[in-house]
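Only a single protein chain was left out; the remaining protein chains are all shown in position.
Let's look at subunit A:
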Amino acid sequence: MKQRRLWPAVVVTALAFVSACGGSSGSGSAKDGITVWVDAARLPAAQAYAKAHPDKKVHVVTFDGDGNGATTLQTKIQLWNRSGKGWPDVIFSEQANDPVWMAKAPFDFAAPLEKLIPENVRSQWPQTSTAQCTVGGKQVCLQDNLAQVVLWVNKKQMEAFGYTVPTTWQDWAALGEKVAKEHPGYIVGNIGDSFSHWIYLWGNQCPLQQLEGDKVKIDPTDDHCTRAAALFDPLIKNGTLPPLSVFTPDFAKKYGGAQDKVLLMPGPSWYAQAVFDQALHVPAGEMTAANPLQWGSESPVTTGQVGGGPWIISKHSKNSAAAADFVTWVTTVFNPTGKDARPGYPAYAPLAEKWLQALASNPYFAADPTPALKTAADQVWAGWNLVTYPDQPVWSDKVVTKMVAGDSLSSLLPTLGSALGDAAKAAGYSVVGN
């Protein structure tokens, strides 16, 4: 009897659910508002825009950010292209090279910004940042933040050991040799992350992805690559430059927290929070930043970059003026203070000034890190270009795993160059210098 009553109820409930929910809205461009896709870290910025502009309709969608080798946006954009609808008006990506493929067929998503955002606004981004957003001569994105590499210093430990902060790569390497003998277990960097080549080879002007028109130059035999690798190899061997990722539990256990064994670490601007505070739990009052390391007496000093998430406007947007207004606001106006402060160094120069002022008084740092961050912002080497293919998996697979097994970086450079060349060719580039 019970069963007899149950079945119609189930059917009716199911149909009611389906009919009630069938018309639920999806995402996509709307004439009366905009849809923006952001990662969780950028959600407060999008919400703040909506709050500050109650007259504007902003539909915010959070997604994985496309970082760390995800292919979410490639999948989604191809599906939107296939269905001819659904494109959001604005996307924020954690992957700095996303605009490069977004501006090209078959994706053809990114809109040129020249007519959407005035030149006097766009000119406030550092030239190296604008260069990374320029594809085929057209600027297709604005970077949210800069991720310039500086030398992070554990001031407390360095002073306790009586060491001076190095200013050149050679001094840094010499200190690494000294630390290995005098304080074994302590480190002066790490080279086992998927982006470590952006820190150690980009900054040292190793031409591993240098665009020359439609060609990409990949030359691991270049002196800038081989001399850097030769400098790093003894440190990798003596344990002061371990081929481990800073984000692994092993690394935190061995070098972080109570161990407090990170003396120096070349790394991007966002390392302060994401690595030292949050992943390694280095106590407050110990860390600060020093200028990027110089190669001998060569000038100008150049550095690498790890990050610099871009904002991209869709060329399919039916409301591109509103989309441009949104992107302009989140990159040039949004600047909360205190615990909600922007986590990364703002790419828009006038905003960076304000952000640096707040950072200078942050009690986490042992000394003001802002002069070094400011110096490094203009030193990112422009000879390392963003490409459509992912290079980080190649570095991890061909180099990091082998270094862990005991191979030297010098011996792995040819393999790295060859694998990058294959990836470039598969992505449709002509390869030179390999």
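We take it that a contact is a pair of C-beta atoms (placed from the backbone, for glycine too) under 8 Å apart; a residue touches a chain by one contact, two chains touch by 3 or more; residues count from 1.
The working rule: contacts and distances are computed from a predicted model.
Of "NADH-quinone oxidoreductase subunit NuoF", "Acyl-CoA dehydrogenase", "Type-4 uracil-DNA glycosylase" or "Carbohydrate ABC transporter permease", only "Carbohydrate ABC transporter permease" is the UniProt protein name of the chain excluded from the display. Which of A:A41, A:V121, A:V165 or A:L211 touches the hidden chain is settled by the complete complex: it is A:A41. Although one chain is not displayed, its contacts with subunit A can still be listed: residues 3-4, 7, 10-11, 13-14, 17-18, 21-28, 39-44, 47, 59, 61-65, 67-68, 70, 75-76, 79, 82-83, 85-86, 94-95, 145, 147, 193-195, 245-249, 252-253, 256-258, 268, 270, 272-274, 277-279, 281, 307, 309, 339-340, 343-344.
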